[in-house]
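In this view, the complex is presented without one of its protein chains, the others remaining in place.
A and B label the chains in the order they appear, each numbered from 1.
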Amino acid sequence: MTELIDLTAAQAARGVQTGEIGAAELFEAYRRRAAGEELNAFLWVADSPAAGGSPADRPLGGVPLAVKDLFCTEGVPSQAGSRILEGYRPPYTATVVAKLTAAGAPLLGKTNQDEFAMGSSNENSGYGAVLNPWDRGRVPGGSSGGSAAAVAAGLAPWAIGTDTGGSIRQPAALCGIVGLKPTYGACSRYGMIAFASSLDQAGPLTRDVTDAALLFRHMVGHDPCDSTSVEFPGQVALPVAEDLRGIRLGVPEELTGDAGGVQSGVRESFEATLNLAEGLGASVEPCRLPHAPHALSAYYLIAPAEASANLARYDGVRYGLRVDGDADLITMYSRTRARGFGPEVKRRIMLGTYALSSGYYDAYYGTAQKVRTKISEDFRVAFEQFDFIATPTSPWTAFELGSKTDDPLAMYFNDFCTVPMSLAGIPAISIPSGLSEGLPVGFHLAGPAFSESRLLDVAYALERAIGFDGRVART
Amino acid sequence: MRTEYEPVIGLEIHVQLSTRTKMFCGCELSFGDEPNTHTCAVCLGLPGALPVVNERAIHFGLMIGLAFGCDIAERSEFHRKNYFYPDLPKGYQISQYDQPLCRGGEVGDVRIHRVHLEEDAAKLNHLGESGRIHGSGRSWVDFNRGGTPLVEIVTEPDIRSPEHAREWLTLLRTTLRVLGVSDVNMAEGSLRCDANVSVRPVGSTELGTKTELKNLNSFRFLERGLRAEIRRQIDLLQAGEPVVQETLHYDPRSDRLTPLRSKEEAHDYRYFPEPDLVPVLATEEMIAAARAAIPELPADRAARFERELGLSAERARLLAFRSELGDYYERAVAADGEDPVGLANWIPQLVERIGPDANPAESSVAPESLATLAAMVAAKEVSRDAAREVLTLLVREGGDPRTIVEREGLGALSGEGDGLAEIVQRAIESDPAAAAQVRSGNRKALGPLVGYVMRETKGRADGGEVTRLILERLGPS
Partner (left out) sequence: MLDRAQVLHVARLARLELDDDEVQRMAAELSHVLDHIEKIRELDLDGVAPTSHVVDIVNRLRADEPMPCFPPEVALAAAPEPLRTAAGTGFGVPSPLADESP
């Protein structure tokens, strides 16, 4: 059994395809681990792989997939980590999940998350916090914390999550795995329970860069059901780079200086990785993203504003929780939503409603949209000189459970380095760059829109040079 | 001295488009089907579902804009209009806000402010009391209608009377029907009308405080609701009280207007660009396709009736603004186009007999038969009075007018063969006083003599012929 768990997903897929591994045996090995886990990473685990064609003939080789709770999966609980959707089983499946299942990755289970993807610690889940497999007293990051913890702990070979302002990259960093936030529009959002529609993107959380590329290859493509999705230019390439000759890395002082409050251990790991990159032939130079420090503010207006509308459908009429159905309509609405949503979700609904309300729109939402334009321009200018931009993924390593829950603003600074790329809609990846005091640190690389294949290639070369060992977490 | 007031009225019309499917999903449109049988993840607002714009709804919107002479937006966007109501599954309506599809233009004598696309709400039904919003009890939602494509047409405040509003709405309805973009059936709710009403002293160019009237969902209610509101506003002003800006619900049963919501509950719709949809750019191809799909419009048709067939402006509008009348008339003209003006005079006669809202094409009078009848009158084969009787019989039983005339013996009497000369002679003998006056040149005295002949012949005689025969005998010597 342990041998199976030690394989990367790509290795396991190859094993099934060559007949060395039985797909049923592989599924059962992970199913048993997922069903018996103690991290609270899973909210639901499948009994068996859904019936279908032979996994050996398919590109993902029957390697089971953990799916963030907010992806709708037909007949399976899909609650977005919220009590307001407790027990909700949708009558349809998200496009990305359907594509991956069709490509041969059966659904293993649904993973815990911050409620409606709002959070950076997974402590905002309606179903309890997820524990970090590196230190169970610490958070796994969020909002895709269940997916990240499951992959890091070997409860799942790979997983998908969603990233709105850092929700794939930050938990990947805190759990010592790889997380890719694709270009906005690369993957369909159809069936993804929305947080902030103009920012949400699905992406892979995997043990290594090759797994990320393989999974991502089967996630992309235009979906007629998602007007904002686009055809990915060409096939996603599996990474092969052995060096970084000719690659120009830009390091934005705005995101790596003192403003973000980067921990010293994180900074050391980041700088060590930059040195490795230079050693592989890359050039590393400072670059400017003048508006990046304002990204967090713009993000915390735009995302809550969109969320305030996206979450208006949870009203106790068609599905989900209803409280005081015998009261008058407005009381039923207000109590259903008061009881069904957790504090952070309420806070963001309030913030977003306020930012859009009469008399404040221009000052808040309108201004944030203009800042968004400036941030995109900053990146466009930077990419004229640099191929990729490097920052730490998170200013911190995994922090202790409960240590930031009393200060929403401090919690928001988790996303300081990841939010600018989200606002610009460009792809970014986090790979483990080492440990700081026994906890994983993430290295964050961003590229121009649809540069994922090259981005994965660079990440792959760095990954080999770093030689991160995540086995400790998979006990 | 009392101030005279004039009303200033603008209309907001919601029209359901007759696409096959809904605005943002592939559910087929329906009317009267079992509740909640035309729904999917999108129009139920399920978590994770996303809207996709119906191509034909855009096409119809462009057709309407071009037909009205609007400026078509190069780029238009959808917004979210946020409010909570059980018939609104997402908690927001996808609508257009500051970048509508069309702006400007005119229909008849009323300018159009804007035309935009949006999605319809679902149907909220109330248990117990039918259709009325009341304070307690249960209601239930049927999502079949939810997501039906709507165009909202907003006029400038160019309407000056309830009658004007009614006449103009008729023109708008016909225009949309001719375009083929909607069923425009007010009874089924595919055309719905709200009005903005204010009054001002005659001669003033400033606008008074306006109120918004909802639920004017038939031509009759539109006229009555407006009349009631205008009266209410004038009464207020004459009593020295101000008109308060508010939304009023018109209850046709009581002819009363009730405020829909208190001022504290003023809405804040928090419009913002719909991030799930991308902008619509009306390309040259899209505009050309919409233009090519526009048939002759009522206003153009009326102009053609005047120009080519010689109808009066009033008669031309009467026929063209109700397309079924215009269609019927044109079929009759095609059957016999000798005297289109005379033929046009017979249409109101037919309408009078089949009812004001009936479609003559569905009556038992074939347009060819009406044309024949009109031609017989023109050729003096049948008198005008007798022809009216024939038309009544045609409406009742259909058939060919010539057969009816023959069967009923309604053919025109002539001086030679049919004994008309004898009846004229009797008339002169029966009223010597009148005869004497006519003889002395007083043509007014012809009346009783002609009347006598008409009575005797039961209207079959031609009035002109009778006069000629009388004068022949009594002509001033």
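The definition used in the following text is that contacts are C-beta pairs under 8 Å (C-beta built on N, C-alpha and C of every residue); 3 or more make two chains touch, one makes a residue touch a chain.
None of these values were measured; they are calculated from a predicted model.
The omitted chain makes contact with just one of the residues B:Arg160, B:His267, B:Arg307 or B:Arg396: B:His267.
Touching the chain that is not shown, out of A:Tyr184, A:Phe270, A:Phe399 or A:Phe468: A:Tyr184 (per the contact rule at the top).
From the options A:Ser283, A:Gln369 or A:Ser403, the residue with contact to the chain not on display is A:Gln369. Residues touching the missing chain, restricted to chain B, are 19-21, 25-28, 34-41, 44, 52-58, 75, 77, 83-86, 88, 121, 124-127, 133-143, 249, 258, 260-262, 265, 267-268, 270, 272-273, 275, 277-281, 283 (touch as defined at the top).
One chain is missing from the display, and on chain A it is touched by residues 88-89, 91, 184-185, 198, 224, 227-228, 230, 291, 294, 297-298, 300-301, 308, 312, 315-322, 325-335, 337-338, 341, 346-347, 349-351, 353-354, 357, 363-364, 366-374, 376, 408-409, 412, 423-425.
Following the convention adopted for this analysis, only the chains that are shown with their structure count from here on.
Distance between chain centres (mean CA atoms), chain A to chain B: 58 Å. Only residues 70-72, 78, 80, 85, 88, 90-92, 94, 189-194, 196-198, 224-228, 305-306, 308-309, 311-313, 315, 317-319, 328-330, 333, 353, 356-358, 361, 365 of chain A touch chain B when the two sit together in their complex.
On the chain B side of its complex with chain A, the touching residues are 41, 44-53, 80, 82, 84, 86, 89-92, 135, 141, 268, 270-272, 275-278.
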